[in-house]
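Left out: one protein chain. Kept in place: all the others.
On to chain A.
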Amino acid sequence: MKYIKFLLIGMFFGIVLVKSEAVSWYRIYEMFRFQSFHMYGIIGTAIVSGIILLQLSKRNIIKGANGSPIVVPLKENGFKRYIFGGIIFGFGWALIGACPGPLYILLGTGVYSMAIVIIAAIFGTFIYGIIKDKLPH
């Protein structure tokens, strides 16, 4: 039953991303052609709201469920992995018009071909796990 809350959060997230059109292939295309403010507006207001919420939690105004402070895990330092990995991710994001959340959300909207993309994405993650030590990080 502890999974119910995560299921509900996922449902909420899925509805928000469909209603915001952030799962639209066309919106991603439009963003990378600088032809619309829409996606920049979504990402921008998400970050600004996120900064405000996290600053409030830093000042202990917002606390975690069990009263403990809210902790955002820190990304390890580095440059190469973030820029190279980011570019590779960007290629895929713009090609299929979906990042990992929308992959599943779009499957739910009835885009069944997305199952192939999801399997390929799992395999892509698997390849990373195998060759990771040979890559610059």
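As a convention for this text, a residue touches a chain if its C-beta (ideal position, glycine included) is under 8 Å from a C-beta of that chain, and two chains touch if they have at least 3 such contacts; residues count from 1.
Note that in this section contacts and distances are computed from a predicted model.
A.B. asks: What is the protein name, per UniProt, of the chain that does not appear here: "Acetyl-CoA acetyltransferase", "GMC family oxidoreductase", "YeeE/YedE family protein" or "Ribose transport system permease protein"?
C.D. replies: Choosing among "Acetyl-CoA acetyltransferase", "GMC family oxidoreductase", "YeeE/YedE family protein" or "Ribose transport system permease protein", the correct UniProt name is "YeeE/YedE family protein".
A.B. asks: I need the residue numbers on chain A that touch the omitted chain, in ascending order.
C.D. replies: Touch with the absent chain occurs at residues 2-33, 35-39, 41-51, 53-54, 57, 62, 64-66, 68, 70-79, 81-101, 103-111, 113-114, 116-130, 132, 135.
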